[in-house]
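Missing here is one protein chain; the remaining ones are kept as they sit in the complex.
Labels run A, B and C following the written order; every chain starts at residue 1.
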Amino acid sequence: MVHQVLFIVFGLICVAGAINLLVQRHPINSALSLVVVMASLALIYLLLGAEFVAAIQVIVYAGAIMVLFVFVIMLLNAGAEERTRGSRIALFVGVPATVVLAGTVGWLLVHGSARLGGVSIGSSDFGETHAIARLLFRDFLLPFEITSVLILIAIMGAVVLGKREG
Amino acid sequence: MIPLSWYLILSAILFSLGVFGFLLKRNIITIFMSIELMLNAVNLSFVAFANYWNTHPRALPSGDPIVPLSGHVFVFFVMVVAAAEAAVGLAIIISVFRTRETLNVDRVNLLKL
Amino acid sequence: MTKNLYLWVIPLLPLVGAAINGLFGRRFKNAMVSAVALLFTAASFGWAAWAVWTLWPGGDKPYIEALSFPWIVAGNFSAPFGFYLDQLSMIMVLVVTGVGFLIHIYSVGYMGHEGGYYRFFSYLNLFMFFMLTLVLANNYLLMFVGWEGVGLASYLLIGFFFLKDSAANAGKKAFIVNRIGDFAFLIGMFLIIQHFGSLNYDSVFGKIAEGHLSPETGWGVFTVIGLCLMFGAAGKSAQVPLYVWLPDAMEGPTPVSALIHAATMVTAGIYMIARSHAIFNLAPHALEIVAIIGCLTAIFAATMGLAQTDIKRVLAYSTVSQLGYMVLACGAAAYAAGIFHLMTHAFFKALLFLGAGSVIHAIGGEQDMRRMGGLRTKIPITFWVMTIATFAIAGFPPFAGFFSKDEILGSVYHSPYGGPVLWAIGIVTAGLTSFYMFRLWFMTFFGELRLGSVDIGEEAHAASAPAQAGHGAASGSHGHADDESHGHGGVHESPWVMLGPLVILAVLSVVGGWVGVPQFMGGHNEIEHFLAPVMQYPTVAAEGSQAPPGVRVLDPTSAPEERTTGEWLLAGTSVFAAAFGLFFAWLLYYKRPELPDRITAKMHGIYTMVLHKYYVDEGYGAIFVKPLLALSTAVLWRGVDQGIIDGLVNGAGTTSKGIGNELRRMQSGNIRSYAAWVAIGGAAVLAYMVWLGVTK
Partner (left out) sequence: MDTKTFLIIAVIKIALVVFIMLTGVAYTTWLERKLIGRIQNRWGPTRVGPFGLLQPLADGIKFILKEDMIPDNVHRGLFILAPMLALAMSLISIAVIPFGETITIAGHTTALQISGVTHVDGGISDINIGLLIILGVTSIGVYGVALAGWSSNSKYSLLGSLRASAQMISYELALGLSLVGILLLSGTLSLREIVSSQSGTWSLAGHDTHVPHWFIFPQIIGFFIYLLAAFAETNRIPFDLPEAETELVAGYHTEYSSMKFAMFFMAEYVNMFTVACLASLLFFGGWHGPHFSFLPAIAQSLLPVVWFALKVFFFIFLYIWIRGTLPRFRYDQLMAFGWKFLLPLAIANIIVTSLIVAWRA
């Protein structure tokens, strides 16, 4: 029971944060609401027994990436958004398409939830770091190496782009 | 005992909110953030399924059983990629700002026909 | 048949001649060209004579000689290069090479000062090659090769003066009409292949003789094959439905008309019917139709011949009419009589044409009989030769024409398929024949020369348009490169090189008939006996299939002797008809020359009808040609070609451009629209997955 209450609370926080991200005019506010979303997601991960991932989520996402965003927003200090009539197609075709789709997926999930069965905290050592580490460095070693190369390239790209000309 | 579909629904909602942000917002950084939101939504469903596979072991169509923790590893990789993307993306945004003096997406339309 | 006769040499020689003339003729002098042509034709004639001599009299088994390499092998059907010499093809070979050789000599003189001399002789040799293959072939397919080749050669020769539009059109017309006939012939061949499995004469006729045919070949099949073959022959031998090309074929030089449109090519059809007599005998209905067609053509052409003013047109119609006789003979299952008439006709018709040629040559290319007259004294030899020919064709006793025509009329009278009605029409046609021949004879040789003096009455203008146009042009240049023959006034006799063949043909026209003197006149009809083995395939009805009720199957082996009593009567009536025709011609064109104009004035309607050849040409034009033209332009050209094909091609271009234009608008440069498209794409994929999931 406690889990369900916790899940609903954090879920609502998450959704509220996401909506706030859309509603806010100034990017800094939406950035912070995104941090809230990420933190609440981390807690939901804990609910799902994924301790290591929750910690990583906090450290990497909330702690590093969002800081980067806040950093850039502060650096550029571009101010609030202005309402410009950009592309009509985005509004009149994109949005309805997504709504319809989300609706169908949602309906399907609700409809099929009985078949799917439940989720619980699970055994204590499920989300254990050493279990993930064993998997990561043994079965998924190649992707791990590839992503490390990816990160290297990203860093170099960012540095080159970020450098002031001359 | 929370039904898996709740998590998936939450993930779907977050994802579609991300898509709305991606479509409706004017500021490039905000668009970028909504992409991050979408990625997070996906991570959520990954983790949810990881737990689900742990309790309801399933097999891949190719026959060998699904490793429950692979969900977490995938989340890990998604984060890594998201980090890389954020780095490069923000660098680009800075250079765009430096040349175009604006972050408004509709103003950045030099490719217009 | 132990010795190998190398029959294939006979057609090969003219081919070599044609090749030499054709390829190197431009550089040869005229004399060289004619030498080559004559040499090869003579060699071919000689070889043919030798072959006939060694084979004489040729037993009941035909001499068959197949070349080593097979020509077409397709599954169990094979058409070899085979040659076939039996009594029938002996006659044909001798006629073709003999008359051909004479005409070659004649055209040396006639075409002497014409342009394209080498071209003319290479075409003639080519024609000889094709005709010989046709005659000597041992299967229908090789015969068909000759059949088509001959059509080609006639096209080339008719259109020899290709600068003249009318000649070119006449060539085309001849070729197309022949093709229609060939089409039917092809269908006939296909049916033969289907039912007999092969096209070789010996295997086809052998199967018919032994009677073991495939179950479904009954009366119907034979009738259909017979009709197809007959329609093919009609195309080639200018019978009623497809005769229109022959009168126009007169555009060609006269030797051509003589060789192709009198002696050889047109007879190919009769040869083919005679050759496939076994099939026709089993198809009594077909024979009846053939007889009717033949008779109809005869009377029809004869009436048209009456009103013609151009000398060659008259002869053309007379040829059609005589061919009608031969077909009538075949229709009455008297194939031997048909072949006999074919031979004699070859002689006197060739003679008539060449004589007309020398007349035209003499008076400088003038073809209109109304302009001629009184040539009796100016070109005596031609006059005498033409007289013999005219009497022969009219059918007066001592000459060849009488015996062959009488033979046909006699057998028609007694044949189950002929009967008195056809015989009566035959007699009337004989009368008409002698009338228009003597009309020609009187107008050309009696009275005084009206060259250029008389204005061409409305009669001439009323003549049918193509003839008129040709005629007018003919009188002008007639393709003659030079006009000097007209220039130096005097009418002069043709040189000996032209008169020689005329005299020989004259002798043949007289002697030719004696070969077939019937029993009751004392002769013992050698030609009948000579051809008997060919015709002797017993055509007893196939066991299984009964003749349809009411049709008596003629058994040709029934001895012809016992009908002598009525013969004298029949012969008498035919001679009487001929004399009657002579009297009228003498009356109208010699005694009282003004009579013809008065008669034509009175019977104006009928006269113009006949003059315009019953408007058949115009009818065909309206029924077939115009709609075909309209169809091809409106539907095929406009509709299909422009509409569909171009439409598709251009359409593809414009649509892709259109699509490209639409897609271009997607590149709006607005990032949020790209985002929208990404979202839509994603949504679509997800929707598909969901749909897939749900329906699985």
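Heads up, the rule we're going with is that a contact is a pair of C-beta atoms (placed from the backbone, for glycine too) under 8 Å apart; a residue touches a chain by one contact, two chains touch by 3 or more.
Since we're looking at a predicted model, the values are computed, not measured.
All shown chains touched by the missing chain in the whole complex, by label: A.
Screening A:I13, A:I28, A:L108 or A:L150 for touch with the missing chain picks out A:I28. Touching the chain that is not shown, out of A:A18, A:L48, A:A62 or A:L136: A:A62 (per the contact rule at the top). Against the chain not shown here, chain A presents residues 28-29, 32, 35, 39, 51-52, 55-56, 58-59, 62-64, 67, 70-71, 74-75, 77, 128-130.
We adopt the following convention: only the chains that are shown with their structure count from here on.
With centres defined as mean CA coordinates, chain C is found 91 Å away from chain B. Looking at chain C, residues 668, 670, 672, 675-676, 679 sit in touch with two or more other chains. In chain A, the residues that touch at least two other chains are 86-87, 90, 94, 98, 101, 105.
Contact residues on chain C toward chain B in their complex (touch as defined above): 664-665, 667-672, 675-676, 678-679, 682. Those residues of chain C that touch chain A in the complex are listed here as 668, 670, 672-673, 675-677, 679-680, 683-684, 686-687, 690, 693-694. For chain B in complex with chain A, the touching residues are 1-10, 12-21, 23-27, 29-30, 32-34, 36-37, 40, 43-44, 47-48, 50-52, 54-56, 67-70, 72-73, 75-77, 79-88, 90-95, 97, 102-107.
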